[in-house]
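Mind having a look at this structure? Questions to follow.
Only one protein chain is missing; all other protein chains are in place.
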Amino acid sequence: MYLKVESLEKRYGHLVPVSGLSFSLGQGELLGLLGPSGCGKTTTLRMISGLIHATSGKIIVGGHDVTHLPTYRRNMGVMFQSYALFPHMTIAENVAFGLEMRKLSKADIAQRVSSALSMVRLPALGNRKPLQLSGGQQQRVALARALVIEPDILLLDEPLSNLDAKLRDEMRNEIREIQQRLRMTTVFVTHDQTEAMAICDRIVVMNRGKLEQIGTPHEIYERPSTPMVADFVGRINRIRCRWRDDGAIAFGHTAIGAVSTGPAGSEVLVMVRPHRIELRSAGAKAGRAEGENTIPGTVRQVTYIGDSLQYAVESEGEKIMVEQATTSAGDTYKPGDAVTLNWRARDTLTFAAEADV
Amino acid sequence: MLGSFLRSLQFLGLAAILLFLLAPVILVFPISFSADAYVAWPPSGWSTRWYGELLKNEELTEAFSNSLVLAIYVTILTLLIATPAALVLARNTFAGRSALVSLFTSPLLLPSIVLGLAILVIFVGYGLVGSWTGMIIGHLVITLPYALRVLMTGLSTLPPFVEDAAGTLGAGPFAVFRRITLPLIAPALVASAALSFIVSFDETVISLFIAGTRLKLLPVSLYHYVESRTDPLIAAVSALMVLGILVLVIVIERAIGLRKAVAK
Partner (left out) sequence: MKDSAAVDQSNSSRRAAGVVFGLLLPILIVNIIAFVVPVLNLAAMSFRSATAIGSLDEALTLSTWQSLLGDTFYWSILWRTVWMGALITAVTLLLSYPLALFVSRRSGWVKTVLVVACISPLLISAVVRTYGWMVILGNQGFLPALIRASGFTPPRLINNEFGVLVGMTEILMPYMILSLLSGFGRLDPILDQAAETLGARPLTVLRRIVLPLSLPGILLGCLLCFVLAVSSFITPKMLAGGRVSLLATEIYDQAIVTLNWPLAACLSVFILFVFGAALLAYGQLSKIVD
C-alpha cells in the first residue's frame, strides 16, 4: 500500500472533527473521500497534506512516516477548492513556483512548465494573470501547478464544486484521464456522490468524523454497510418492519424476502431504491419470478420530470417512492390506480433498527 | 420653477459648507504672498519675500529637517515592528489574542494631551525628554496602532489558502512570507508607511510635551512661532506643507491605484 492512514485523529478541545480513521491506497489508485459537509473529509485531507497537525495517528507514504513532517517537505500536490492561485504572479510563474522551490535550473523549469501547461491544454496562456482566466481555466492551472512538481500523492479538495454543471463533467473526466495516464496516487474529497462514483477506484464514506464504509463505488451503492451510506449515495425508501419467524419480513399482511435474515420479532429497517421497484397494474397476471417481492398499493401522486416518472404509492399505510424511466409509449398510472410494487429480494437492503439515526 | 430654484439653493448651501471646510487651507496661499510685515487682509502688495525669509530662518529649516528625519525613522521602525506583530495576530489563534490587539490599539483611545503628559512624566526620569530616542518611542506609540490595524485588515483580505498552497508546493515559512504574503500585502504596507509618516510628521501635542527645548520639530516650532508673532511667514510654511501633503496623496493614490489595476 502506498499511502497508509492509521487511526488518525484531530481534536480541538472538545471538538473531534476526525477520529479513529484508517484506510490505505495503492500506487496509482484514485480514492474518494465522500461525506456530507462537516464530516471531517477536508480536515483529513489537510492532515495528509500537513497543513494541520494530527492529534494522534500516523500517515505513511511509501513506507516513510510523514506525520510530523512540515507541509513543505511532504511533496504532495494539492488542488484547493478555491484554486488558491497566486494573484500577483502570471500563470507560468504560478506553475513554476514549486519547481523554483526545488531549485531546478531555469531551462529545466521553463521546459517543464510548458509541458505541464500543454498537458492541461492551456499552452498559450502562460503570460496571463489568474484573474484574467475563466473558472475552468483557473482550475486547469491549479491542476498543472499541483502536478508539475511530480508529487508523491495528489490531493484534490472539492475541485469541481466551483464550476457550472456542464464544465464539471468535462473536468471530471479530464482529471481522471490525466490521473490514469500519470498513474498518480490521488485522494479526492467531495460531497457529491455522483462525482465520486464516476471517477474513484474506491470510496471512503465519512460521517461525523468517522469512517462509515470503504469500498468500490459498486459495493458502496449496492451493499451499503449502514443506513447513512445507503441514504447518502442515492435516493432510497426507508420502512420500519419486523422479522417473521420464517426468515422473511412482515410488511403488513405480506411477506418480503431479503438476502439476510434476523431474529424473529425484532425490528428491522428495510431500504429499497425507488428505481429498483417496478409498478404493475393490480389485475395484471404477470408471472411472479423467483425471489421477487410483490406488495399491493395505490398511486397517490405522480411527478413527471422528463427522464423519469416519480410515483408516490401508498401501501400498508406507508408512503413508498417509485421511479420509472419514461418511454415514448407513455403508459403511465394515475392517482387512485391500484397497482403492485415488485422488486427483487436481493435489492432489499436490511439494517438492524438501532443503526438508524 | 420652484423645484429648480430650491435645487440651486441646495447646491449653493452645499458649496458654502465645502468652502467653509477648505477655507483655512485655501487662504494661506494668498497670504503667503503678502508683502506686509504682519497678517492683514487684503495685503497691501504681493511678493515672495516670506518664502525667502523662510529659507533664512534657521530654527524652522532645522525643525523641518528634524521632523523629516524623525518621520522617516518612525516609519521604518513602525513597519519593522508592526508587520511581524500583524502576521502573528492575524494568523494565529491563541488565548489572549484579542486582548493583545486591544492593548496595542488602545493608545489611540487616549486623548493625546493625557498620553503626552503621561509619557513626559516617565521620560523625565530617564533623561529621554528632548532626545531622539524618546521622540521616536513617543511617536511609535501612536503610529503602531494605525499600522497594525491597516496591516491586519490587509492580511485578512488575502485570497484564501494561497499561503497554504505555497507550502504544499515546497515553500518554507520564510519563502511563503517573501514570495506570497509580502507582495500581496504591499498596498497595505504602502498605506501604513504613508499613514505613519504623516502622523509622525504632523504630531504636535505629544511632541510639544517631550521634545523639550533642545530638539526642534516643525509642528512644535510653528506652534511657538504663532504664539509669539503674527507675520505671514507661517502662511508660507503652511502653503508648502499643504502642497507637500497633496503630492504625497497623489503619489500614494497612484501607487495603490496602479497595484489595484494590475491585480484586476
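Order of writing sets the chain letters: A and B. Residues in each chain are counted from 1.
One rule holds in what follows: contacts are C-beta pairs under 8 Å (C-beta built on N, C-alpha and C of every residue); 3 or more make two chains touch, one makes a residue touch a chain.
Just so it is clear, the model here is predicted, and its values are computed rather than measured.
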Hidden partner chain, touching residue among A:68, A:121, A:183 or A:319: A:68
Candidate in contact with the missing chain, chosen from B:55, B:76, B:118 or B:251: B:118
Those residues of chain B which, in the complete complex, touch the missing chain: 13-14, 17-18, 20-25, 27-28, 31, 38-42, 80-82, 84-85, 87-89, 92, 94, 100, 103-104, 106-107, 110-115, 117-122, 137-138, 140-141, 144, 148, 198, 202, 204-205, 208-209, 219, 222-223, 226-227, 230, 234-235, 237-238, 241-242, 245-246, 248-249
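Simple rule for what comes next: only the chains that are shown with their structure count from here on.
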Contacting residues of chain A [partner chain B, same complex]: 49-51, 70-78, 80, 82, 84-88, 97-98, 101-102, 129, 131, 145-146, 149, 155
List of chain B residues in touch with chain A within their complex: 159-162, 164-172, 175, 179-180, 183-184, 262-264
